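Only one protein chain is missing from this complex, and each of the others stays in its spot.
Right after this comes chain A.
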Amino acid sequence: MTRKLVVIGAGMASGRMLEHLFDQAPGQWDVTLFNAEPRGNYNRLMLSPVLSGDKTYDQIVTHDTDWYLAQGVTCRFGEAVVGIDRGARIVHGARGPVEYDALVIATGSAPFIIPLPGHKLPGVVAYRDLEDTNAMIEASRPGATAVVIGGGLLGLEAAAGMAARGAEVTVIHLMGHLMERQLDPAAGYLLQRDLEKRGIRIHCKGATKAILGTDRVEAVLLEDGTTYPADLVCMAVGIRPETRLANDAGLEVARGITVDDQMRTSDPAIFALGECVEHDGQLFGLVAPLYDQAKVLAATLAGTPAAFMPLQTATKLKVTGCDLFSAGDFAEGPGREDIVFRDPGRGIYKRLILEGDRLIGAVMYGDTADGPWFFDKIRSGADITADRDTLIFGPAFAGGAQADPLAAVAALPPEAEICGCNGVCKGTIVTAIQGGAATLDAVRGLTKASASCGTCTGLVEQVMALTLGDGFAANANPPMCKCTDHTHEDVRRLIKSMGLKTIPAVMQDLGWKTVGGCASCRPALNYYLIADWPLEYRDDRQSRFVNERNHANIQKDGTYSVVPRMWGGVTTSAELRAIADAVDRYAVPMIKVTGGQRIDLLGVRKEDLPAIWSDFNQAGMVSGHAYAKGLRTVKTCVGTDFCRFGTQDSTGLGIRLEKLLWGSWTPAKVKLGVSGCPRNCAEATCKDIGVVCVDSGFQISVAGAAGMDVRETVPLLTVETEDEVCDVISAFVQLYREQARYLHRIYKWVDKVGLDWAREQVADPATRAGLIERFRLSQTIYQTDPWAEHAARPDEWAPVADLRLRAAE
């Protein structure tokens, strides 16, 4: 007996379902198919190749009207369904009703449109159907500008497609890296780099504020004030299940239409499948589970027992030249372990996530050939203990012998190239070592191997270990931390030579061994990037040590000490009054004069910090940076103004130097002293940089210390004018900022590079001018009062919730 089946929606899921149904139960159902789009079923996944011009619409049609007619389906295309009468089992179409014995709702999903100002302007499209695709194709003529909001799978495919047609495309993405639901930051970084190479501009951490335009879209404005011109805006921020019909019919709907394992809704005569359903709390956007649902529903309608079990899914991005693969669960978590493989030179990154003896996730970029093999291991839940050592190398190494890390290098013939930059082969390095080169520096000096970009340093060391055996001490200059094999010096050099401008970029291209670094390397990397790329880099607060993050010194009991700046140690009665008021207002338990001629307020509670800063700002005082790896104080004596021995205005010069240098971040703290005569009351000769004023001018000396080590400064240069003092010192500080290892104070750095070399740099007029210019540039960005910035947002400093009252209820 033929029964009546009505299907609403001719998408990929319903197409596949009908195919299975006609195979399994031919003639059993009399089918009527509604579709709001005036056409049959096409492969929505292939819209990207249509957009980029690689395919035409005709090539992506899967079930056209002829196919449906051949199967005896009554097609009501271009007709919307206006309602479902469950009691009478009737579907009301715009052009008349149809009775059903069974109904399938396959309405898919609707693109999510953020209701930003301007979102209804002509020229704003989603990326969902052929109409959107055609609109983008039309707007993508060469020279046109387009903005894509959303750096997920769909947004990037839209961007790549329009860019391929010649449009100038910008992608705005709210999160810190692209495709964050499928990729970790390292893979996201590689993807961003590849997309940027093909001319697509990427703006991560970008919150869209408004879409601008009068008659049609003209530009997109971000919260941070950035504006991107746009002839077309594609909003690809997500989709949500299309549940309006089901809602109106009174079916149970959560985020999607609730279905059981047989795809049955809360009404036993009504089924649903595809992106509009919610099964066991889960929504579905990728095609594999939708096809599984189609199979289950066809079986159910044919009267065969079947149950839907959602399986892991894998993602691939359909952008030519960007090879990425992501499957399973890649988040870090308790009991989870990572195996990470990075080949920076080839732009390859692979990460496997293990839980116990099983593989649960895989993220790959650059080389995804083994993706299906890993995916199979994820789905099968196979025990991988035995293969763990070689797992990341994929099926080619599966079950092979344990790899000796040196074996691959040992097997290389003498003519194998080790250093690509300088064309140095293994034999040359071995000869140099046998000739007496026993350190990496010596090998570098003789052969130039690893002396340029340095990514082959590890290989060179392996050749040394093989040649020298136990005689090789690889750790003469230890690596930065356990996250990397590179030394601080190598990392600094490579950041500059390879143009690395973000922490994920450094970690990827330099082969970091951990996922997110550690508390030791992150602050160092943050500093190196600030110092090397003041204009491009954005400070990462979460990679700052607590004192710099909170702009105050943490004390043993978790309170903070606050030190306002006191230029050259000079203050006024108004400032002292403001300090006294703050002490009373915030019940500061201790006031102390520091060794650097300032006043320290000890024992301030964290939540009071924004208010006390605000008070000091209003009294004209700024942060003293007493917590900073940066310029701290310039200690002075009274000089010619009052002292009968003073030869110059040491107080005035100290204030001038402090105003020049404050706010600059440095590898470690920097303290200055300016003494008005050789009696040296400001103790300038045990500071990082000291100036002693004499009748003939100014003696500048450097590399003193009065901390763990006590050092007297050594003379750098003697100059005649205050202007020259300022020039020499800012050049010297910049040299230190650009060259030194994080946490090394000036004396340690000078011990390494040699004072003569440093003097040559700042004495040479051209080099000095370059250093001064770079320092000034950095100061235009970083010479700001951090207190002012944070005092404006006090909420972030208070506890996020207080449950003490709730407990009392």
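Quick note on the criterion: contacts are C-beta pairs under 8 Å (C-beta built on N, C-alpha and C of every residue); 3 or more make two chains touch, one makes a residue touch a chain; residues count from 1.
One rule holds in what follows: contacts and distances are computed from a predicted model.
The listed options are "Nitrite reductase small subunit NirD", "Bifunctional protein PyrR", "Acyl-CoA dehydrogenase domain protein" or "Cation/acetate symporter ActP", and the UniProt record of the chain not shown names that protein "Nitrite reductase small subunit NirD". Note that of A:14, A:109 or A:543, the residue touching the chain absent from this view is A:543. Set against the missing chain, the residues A:557, A:584 or A:695 yield one that touches it, A:557.
Only one of A:346, A:644 or A:804 touches the chain withheld from this view, namely A:804. Only one of A:261, A:280, A:332 or A:773 touches the absent chain when the whole complex is considered: A:332. Against the chain not shown here, chain A presents residues 176, 180, 184-185, 330-335, 514-519, 522-523, 541-543, 545-546, 549-550, 554, 556-558, 799-804, 806-808.
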